[in-house]
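For this view, one protein chain was removed and the others were kept in their places.
Letters A, B and C mark the chains in the order given here, with residues in each chain numbered from 1 onward.
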Amino acid sequence: MGTAKEYTIDELMVVTLAKAFTSDDIILNGTVSFIPVSAVLLARATHAPGLTWVAGAVGVDAQPGSVIGNTLDPTMWKGCVMYLPQYEDMWSYVHRGTLETFCIRGAQIDQYGNINNSIIGSDYHKPKVRLPGSAGMGDMGSLDKRVFIWSTTHNPRTFVKKVDFRACVGWLDGGGSRAKLGLRNGPQLVITDLCVMDFEPTSKRMRLVSVHRGITPKQVQEQTAFELVMPASVPETPAPDAEYLRLLREVVDPKAMRKIEFRGSATKV
Amino acid sequence: MGTAKEYTIDELMVVTLAKAFTSDDIILNGTVSFIPVSAVLLARATHAPGLTWVAGAVGVDAQPGSVIGNTLDPTMWKGCVMYLPQYEDMWSYVHRGTLETFCIRGAQIDQYGNINNSIIGSDYHKPKVRLPGSAGMGDMGSLDKRVFIWSTTHNPRTFVKKVDFRACVGWLDGGGSRAKLGLRNGPQLVITDLCVMDFEPTSKRMRLVSVHRGITPKQVQEQTAFELVMPASVPETPAPDAEYLRLLREVVDPKAMRKIEFRGSATKV
Amino acid sequence: MTARKEDKLVSLQQAAALVRDGDTIAMQGMGTQMSPLALVRELIRAGKRDLQVAMVVGGIGLDWMIAAGCVRKVMAIIINLDEFGMANNFRRAAEAQKLEVEEYTEHQILTRLGAGAMGLPFGVSRSGLGSDVIGLHPDTTKVIECPFTGKPVIACRALEPDVAILHAHRADRFGNVQFFPKPIWTDVDVFPRAAKKVIVTVEEIVENEEIRRTPIHTGIPYFKVDALVHAPYGAHPCSLFPKYNFDRAVFQRYADESRTPEGTRAFLDEFVYGLKTHDQYLAKLGGTAALKRLESWD
Partner (left out) sequence: MTARKEDKLVSLQQAAALVRDGDTIAMQGMGTQMSPLALVRELIRAGKRDLQVAMVVGGIGLDWMIAAGCVRKVMAIIINLDEFGMANNFRRAAEAQKLEVEEYTEHQILTRLGAGAMGLPFGVSRSGLGSDVIGLHPDTTKVIECPFTGKPVIACRALEPDVAILHAHRADRFGNVQFFPKPIWTDVDVFPRAAKKVIVTVEEIVENEEIRRTPIHTGIPYFKVDALVHAPYGAHPCSLFPKYNFDRAVFQRYADESRTPEGTRAFLDEFVYGLKTHDQYLAKLGGTAALKRLESWD
């Protein structure tokens, strides 16, 4: 399988996220999650055919063919084996850890992968900016999920030293603070429009893994309000395999719905 | 509507119980409840057409025609408007008080309408007799139900001063003790093979209301191990209306399944 | 309230009259799905005030109500227009401190409503442990210890809304309400059980015999329904799977116009205040024949 020469950042992000998924994953998705849903469909069509996806947290093992409407939409339940009742079934599988993988984006992300999508400002009750709210991330952060974070706005306003409101629990204050609270798993990977990051195992601080083509580690650090753990050498994010790209463009997301995610991004796709 | 001259005790018990129900009642039934289920069907066919019955706690407003199999049986759900899911729906309507009326029998019944169907003996863990268990009565006693008690074995072994094990909460120790625990409603009526009883409003002690044809108040007291509240004059239990009897015999319970309840009874039907 | 087996069919106006100023309303809805929007429009026209709205996901209907000044407090996990972006009137009202926002995690608010449905004073969850959501409202969510293991859990105080408002596929006149497929979403499942009064608008009224032929689809029994309204396309511009999709054009137009208070006002004048009845609303959209275009799901 050759790698592609021509690709856009949205394509790179989807393929990189897809490669992080395996056939053992059970993944459910929330609202406005075009990049994760595309990645799920792509992983299932390639190296992870056994991956379980619960479309919009309802349609178990759904087979919609491609990304059709919005990601919480019943259209995406097509061909599923079960409509998962939310109140008891979905929440028990989430609480119990059966549904273990979840992808999250947010307005603010800090160095320990804590996320905020509630308010900007120093007083919750007098917000400078009122954001939509924590939605599922408020649950998933505390419910032992393997969390994959994506962002199309890698800049110092999004990647902040400390979130104004900790809506979604990441590695908390780093080190053993998450484990101390009895929470399993946690944030795994951060895929942005500039780079890929993970979390240094001991301190749980965010660490640069690779930079996208044309981006330097220095640029990433400049666009990040906290100090990144910086390995001695940082490779370029592997270019997408040609076959993955073809499937993404022609089968998985032919309408390029994933580009909706780049509203407000400095990266043009 | 004339009254019948010829009737049996099982018929009298069903008709008497039926007359206690109104169109405002929402009644669910449990296992081996032929007398209550016959009474429900009879009430609905006569003076209480609006009565809501949840057959076997599943079949909402079921229309099985007659008593077919056992009372928890899916046959009895016939023609219902909904299969009530037990875990969430049924139990929320029960806890919340929407399903407010329940009928109970038991191996031991005390003067305050507390009931035992768990064990006979002084030590729960070393039972002299192990009974089947409290089943739904253990719930309903504490969940604000209007409880109707029936018994086909009115004798001192069943009607005891104090139950060996309080599986189902009646008026507890009488007086205000039930209300003190925050429980609403409670036992309303006791219909046996000898008589009809209720509970004296202040003391909550069991009180004779009427005796069945051929039975004297003295006989009832002799068959009861505690002292009954005994009004100055005790009438005979009204004979069933002829039309009620006809409907019971021909439509509601033509196979006379209700007679199964008289296994072990001294009253032959 | 326990409702008898009697005809519950009323007009939208009569149903709206069951909602009183100051009531706590549990309102069905997701970003673009299944919400009783015909009733919401009527509540706005009726000038309801000081409502406290509990939802899981607040969307276009809630944003209208906030813009119209109906709402004092929202309890929800997120309020937005899904892929169409921000709920701008919610944002403006919250930033101006004209709206109380009681934010929960999803499982917390469900546990509050679930405890209400069960007649229990509280329920427990683990959702949100360690987050700043804990501590926002100590009178309704509080960390306690498991009496057996000592593990921390979040006690969520019961919430019993005054009224639940829902839109569904069909019902008979007694209020046996059916869904296709049967309740998947939590709001359809828990809200009617938790609320004191239940109002349901439906696409279609069917005979009682039809309900008895298909009890497998019934989600709410008649004894829990207080008022029923016949409102075809009553969720518009939201979707009602599998009957019709959401109306992308109306959503986009609202997303654009609601960027300013003036734009919002113009939108509401045209789609809510300027139409006295749901029939007029349907006529404005070209009638039910024109709305058949929403039946495509691709």
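The rule is short, and it goes like this: a contact is a pair of C-beta atoms (placed from the backbone, for glycine too) under 8 Å apart; a residue touches a chain by one contact, two chains touch by 3 or more.
What you see is a predicted model; the values in this text were computed from it and never measured.
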Answer key for A:Thr8, A:Gln63, A:Asn155 or A:Gln219 versus the chain not shown reads A:Gln63
Touch with the missing chain holds, among B:Tyr83, B:Phe102, B:Trp150 or B:Phe262, for B:Tyr83
Checked against the full complex, the residue among B:Ala4, B:Ala45 or B:Leu72 that touches the missing chain is B:Leu72
Of A:Phe21, A:Trp91, A:Phe199 or A:Phe262, which sits in contact with the chain we cannot see?
A:Trp91
Omitted-chain footprint on subunit C covers residues 115, 119-126, 139-140, 142, 144, 146-149, 151, 153, 155, 157, 181-182, 215-216
Logged for subunit A, residues touching the omitted partner chain are 23-24, 26, 50, 52, 59-61, 63, 77, 79-84, 88-89, 91-93, 95-98, 100
Absent chain, residues of subunit B that touch it
31-32, 58, 68-70, 72-75, 83-87, 91, 94-95, 117-118, 124-136, 138-139, 141-143, 165-169, 172, 178, 181-183, 260, 263
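Note that only the chains that are shown with their structure count from here on.
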Can you list every chain that touches subunit A and also touches subunit C?
B
So, what's the distance in Å between the C-alpha centres of subunit C and subunit A?
29
Can you check how far apart subunit A and subunit B are, centre to centre, with Cα atoms defining each centre and the answer in Å?
59
Check each residue of subunit B and list the ones that touch at least two other chains.
88
For subunit C, give me the residues that contact two or more of the other chains.
189-190
